[in-house]
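Reading through the C-alpha cells given below for one structure.
With one protein chain held back, the other chains of the complex are shown just where they sit.
Labels run A and B following the written order; every chain starts at residue 1.
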Amino acid sequence: MTMLHRPESLDEACMLLAELDDAQVYGGGTAIEILRRQGILFTEDLVDVSRIPELRAVETGPDGVRAGAMVPVRRMETDPAIRRAVPLAARTYGHVANPRVRNTATVGGNVAHGDYRLDPPTALLVLDATIEARSVRGPRSLAVREFFTGFQETALEHDEVITAITVPAQPTDAVGRFVKMSSLSANDWPSASAAALLTTEDGRRTLHLGLGALAPVPVHLSLDVSGMPTERAVSEAMAAAEPLMDPIPDVRGSSDYKRRLGLVAVREAATDVCEERTHA
Amino acid sequence: MLDQRSSENPADNTTSPASPGLSAVGSRRRRVDPAGRVRGRVTHVGDVDPGSTSTAHVALHRSTRPHARIRSVEVDEALAIDGVQAVVTGADLYAALGEHVLTGPAFQDQPAMAYDRVRYVGEPVAAVIATDLATARAATESVHVDYEDLEAVYDVDDALTGRAFVHDELRPSAVFGDLRHLNGVRDTNVNYEFRLARGDTDAVETAATGVQRRFWCPPTHHVPMELPCTVAWVEGNRLEMLTTTQTPSYVRQTVADMLRLPLSDVQVRTRPLGGSFGSKMYDRLEPLAAAIAWVLRRKVRVVASREEAFLLTTRHGARVTSAMRADADGDLVAATADIIYDTGAYADVGPRITGKSGMVASGPYRIPNVSIRSRCVYSNKPSAGPFRGFGVPQVTWSHESLIDELARRTGEDPYAYRRRHLLREGDVAAMGTVMHSADFTGCLDAVAEAVDWANPPERGEGRWRRGQGIAVGVKAVLTPTVSNAVLQLNQDASASLLISTVEMGQGSDTIMAQIVAEVLRIDSHRVHVVPADTDVTPYDTITAGSRSTYHTGNAVRLVAEQMRERLLALAAEQSGVPAGELRLTEEGISGSGHPEPLRVEDVVLRHFRARGTTLTCASNFTTDWVPYDRNTGQSAKVTEHWFAGAVAVRAAVDTWTGRIRLEHLAVSGDVGKAINPFLVEQQLSGAAITGIGHALFDELVLDQGQFVNGTLLDYQLPSLGDMPDRLTPIIVESPHRTGPFGAKGVGETGILAVAPAIANALRDAVGVRLTELPLTAERVLNAIERKRAEESPQESRQQSPQESQEGNQ
Partner (left out) sequence: MSRISLVVDGNRYVAEITDSALLLDVLREQAGATGVREGCGVGACGACTVLVDGVSVSSCLALAERYDGARITTASGLPADDEVVESFVECGATQCGYCIPGFVMMAHELLTENPEPDKEDVVRHLDGNICRCGTYAEIRRAVLAAAEKRRAR
C-alpha cells in the first residue's frame, strides 16, 4: 500500500528519508505518477514535500534567481522577475511538455527526474546553475554541470532532497536561444535540443551550449568564438558539439538521425545568438 | 491554419433553403446537444457509476508471451489479497461454455480469454474480480502462469514462409457464410485469399512504360479518446449489458450464441461513444464481460486503460507489391497488385478487408488488364480489425504512388494524367461493377483548384523546398446490409426515432432527425433519436463503413414517409377529404378545399382521444449484392454505391531535418447530397487529420510481438501544432439515385488519399519517392541524402538510376 508522508519542515523530511528504507521524494508528481503507472517505480513510501513553505520561495536579485524546489515549472516561465534575470532559462522552462504539466511539475523534481531529454537542464548547464540539497547530514551544493551522472542517474543521494536551484543572472549583454526539435508529431518529446548563450567579457566572446536528448545525460560545452564571423563560430560550435553527442536510438529515430538533428539545433541556436536573435 | 469553407459559415441553427424553419435536409444545423458536449454533460458508458460499490470491478492478467501453450494458471496468491473476490481463468470459462467461448465475425477463432494457448503478448488469461478497480489491477500481478513457449510468427514473411502456425486449423464462423469452404484447412497462416483477374496482364508485354514498387503501411491504432468499457449483469435469466460498441446488433447475436440464449434474453445498450473509428466493433470486451457475468452471476464492469486499449485492436499493417503499365500513348494498359494484410492473432474482419480492399487495389481508373491477389495472414500480434477506410488507405497508398510516378515517367502532369484515366459514370470498374454517383473527376478538379494546381509553388533552392501532390481514392460501401427504423410520432407532433445506429461523433443522431424533419415537415430539434438498445431499437447491421447515412438513412426516410401517409389517411378519415388531395406542410395537413390546415397534434388527439399518445410505424431497408467470383473477383454488383475522394497538398520540405510542413491541404468527397453540410465538412477534415498522422508519424512499433510505443507518451497523434497552415474540406454532390435525398456516406472518404498526396508532394519538391509509411523526417532525410549520393553533381534532378532501370521493365 502506498504511504504518503507529508512532512511540514525540511528537518522532518530529511528524517523520513533517512529512516525509511526506500522512500521517494514526491514533488509535483507528474513524472512519478507516470513511472508508477508503468510499473517502473515501486516505492511505497512517498515523501510529499509540498507542505514545506521554504521550498516554494523565489528570490530574484541582481545576482540571479534562487527558486525553491517546489516552485512550479510554469512560474519559471511566466514570473516577470525571473524572465528579466534569466531570460534563457525562463524561455526554456516554457518548452516543457504542456502548460498543465508545467503547472504541476516542479523545478526540483524536473532535475531530480534526471531524464536526458528534459529541456531545462540545457539552459541550467549553460547558465552554470547550482543545485542545493539537504539530508540529515546537512546541506550541500552541487554544480548542475556535475549533477547528471548517467542515464536516469544524478549525483543526488537516496536520502537527499533538493531544496533549491540557483541560477546566476544572465549578463545583460548576453544573448540566449533555445531550440527544440521533435522528429515525429509537433508536441512530442524532443529528439534534440540546444540552449545557446553568447557572453562577452573583456572583449572575449564565449559561446556556451547545453544539449538535450543527444546523449545519456544533458551535455555542456563552451568555446571561444572571439573575433569569429557568425559562419565560422557556428561551424566551430557544430564541430565541437558533434563528438559529445551519443544519442540513444528509439522509436523517434536512429542515433545517427538524432545526431544530425542535434547539429541542426546547434546550428540554429548558435546562428541566432551570433546574430543576436533571441526569439523564443 | 483554417480555410474551411465554413469559416464564414459555421454551424448554425438557421434553416435549409428548401425547408425554412425546419433545420431539415441541407441545413447546417448544430449537432444534438452541443452545449452538453462542450460542458462534458453527455454521459458515456464509463460515466455510469464509475466507482460503484455494488459492481464487481474486473482487471485482466495478460500474457507475457507471443505464442505459448498454457501449462497452468496459479491464482491463490491473488485470491488472498484483501478486496479480491474471485479470479476467473480462461479455462474456467471454457469449462462452463465449451467451444462457445470462441467468437469472431469471420472465423470463430477468438476466445473470450485464452484457455489452452496464448497468441499475442497482452492476451487476457485470467480476470481478477475485486471491490474496486485499483485492487483488481494490482492483484493481476499476483496471478502466475506457467507457459510452454511455441515458435512465434512476427511478420508477414514469417506467416507465409515459416513453419509455425498461429491456429491449427481454420474455423469459419456462422456470420459470413461465404467462408464455409475454408473449414478445417490446416497448416497455413493464410486465412483468406482474394483474386481478381480482368483481361490478361501477362499478355501486356508491349507496354512502353512501367512502374513497380513494394509498399508498406505499418499497423496503427485508432485511439478514440474514450476508453472501451463494458458493464454486464444477469437479470433473471437474461444477460444485459451497457457497452461501448459500434455493433450492438452483432454483440447481441454473439452473446446469445456464446451463452446459448434466445436473442430475446440478451440486451445490449450503448451510450454515445467518445469516438471509435472502427475500434469498438465486433468482439472487444463484450464476450469476456458477458461470460464472466454469466459464470459468476454478478454485475461486472470492465474498463480498458489506455495501454490495454492498444491491445484490443489495431489497423492492419499491409504490404503491397504492385505495378502499373502504360502504352506508348501513355494510356494505362495493366495493373497488378499482390497484397498481404497482417491480421494478427485473430482474424476479426481481416478477410472482409482483404477482399473489399483488394478489389480496388488498381484504383478508380480505366485499366483493361488487372490482376490482383490479396491475402490475409495470421501472426502473433494483437488482432487487427476495421479502421476508418477498411483497408483501402493501404491500397490507395500503392496505386496513387504508382500512377503519380507513371505520370512523371510519361512526362504528363500528375493531375491531368489521373484525370484522363479516371472512371466516369457508367464505366465498368476492375471488379466488373458499373460506376454510378462516384464523381472522381469532380473531386479531383475541386482539390486541384483549391490549391491552385495550375500555378505550382516555386521549388526553391535553399533549406526549404516546395512541391504539390494530388491523389484520389475509391471505396465501396459495405454491402449487403440490413437497416430498420421505428418511428413514434408523439401526439404533440414531436417524434422519437428508434434505430440501432450508434452516435460516436459522426453526427448520426443529428442527420437522422433532419431526414425525419424533412419528410414530416417538423423542426428536426423535435426529433429525438433513442440510443441503441437491442430490447427497443431494431436490428441494424453495424454503424461502420460509412453506411449509416445511406442504409439507415433510407430506412428512416421510408418510415417517415409511412408516417406521413398514415397521418394523411387519418386526416382524410377525419375531414372527409380524400387522402390523395391532402398535403403535409409545416402548418399541418391541408387540402385544396380546406384553407385552414389540420394541425398534426389535433389529428392524433382526435384519433386516440387522449393526449400524449403515439403513432408507430416501422420500416426496413436492405441492400443486396452479387458475391464476387472466387477466381476472378468479378461481380455485376459488388456494392450498393461508391465513395470518391481526393486530396491535394502543397508542402514544404526541410532538407536539413527531413521534416514535411503542410502549407495547404484540400480534401474533397462525393457525398451524393450533404444532409448537413457542416457535419460533412467535419467528417472530411477530421478524416484528413487522421490521415495526416498516418502519413507523417503515426505507427505502432512492435518488437518480438511486444508494443514498444503503446502509451500516449510515445504513440504519436496529430495535435493543433500538426495542422496544415490551411485545410479546405470540399463537398462534391453527385446525387445517388437511391440515396435518401441522393445522399451517400462520408466517414471514410477523407482519409483515403491523404498519405499518397503528401508523398507525391514530397516527390515533387525534392525528387524522392518513398514507399514506406509513415514519411518520418528521418526517412525523408535519408532518401534525400541517398538521392544526392546517387547523382553526380552536374546531373539534372530528373531521374535516379533506379528509376530509369525500372522504366525498361
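Just a few scattered comments:
Going forward, contacts are C-beta pairs under 8 Å (C-beta built on N, C-alpha and C of every residue); 3 or more make two chains touch, one makes a residue touch a chain.
Everything quoted here is computed from the prediction, not taken from an experiment.
Of the candidate positions B:Ala134, B:Ala174 or B:Ala416, contact with the unshown chain belongs to B:Ala134.
Touch with the chain that is not drawn comes from one residue among B:Gly40, B:Pro262 or B:Gly580, which is B:Gly40. In the complete complex, the residue from B:Gln85, B:Ser305 or B:Thr738 that touches the missing chain is B:Ser305. Residues of subunit B that touch the chain left out of view are 1-2, 4, 6-7, 10-12, 30-31, 34-44, 46-47, 50-51, 134, 222-227, 272-275, 277, 305-307, 504-507, 678, 682, 685-690, 711-713, 717-721, 723, 727. Interface with the hidden chain, as seen from subunit A, comprises residues 1-4, 6, 26, 29-30, 33-34, 36-37, 46, 48, 50, 74, 78, 97-101, 103-104, 186-187.
In this text, only the chains that are shown with their structure count from here on.
Taking each chain's centre as the mean of its C-alpha atoms, subunit A lies 43 Å from subunit B.
Partner subunit B is touched in their complex by these residues of subunit A: 34, 38, 181, 183-189, 251, 253-254, 257, 260-261, 264, 267. Within the complex formed with subunit A, the subunit B residues making contact are 656-657, 659, 693, 696-697, 701, 708-709, 711, 713-714, 716-719, 721-722, 776-778, 781-782.
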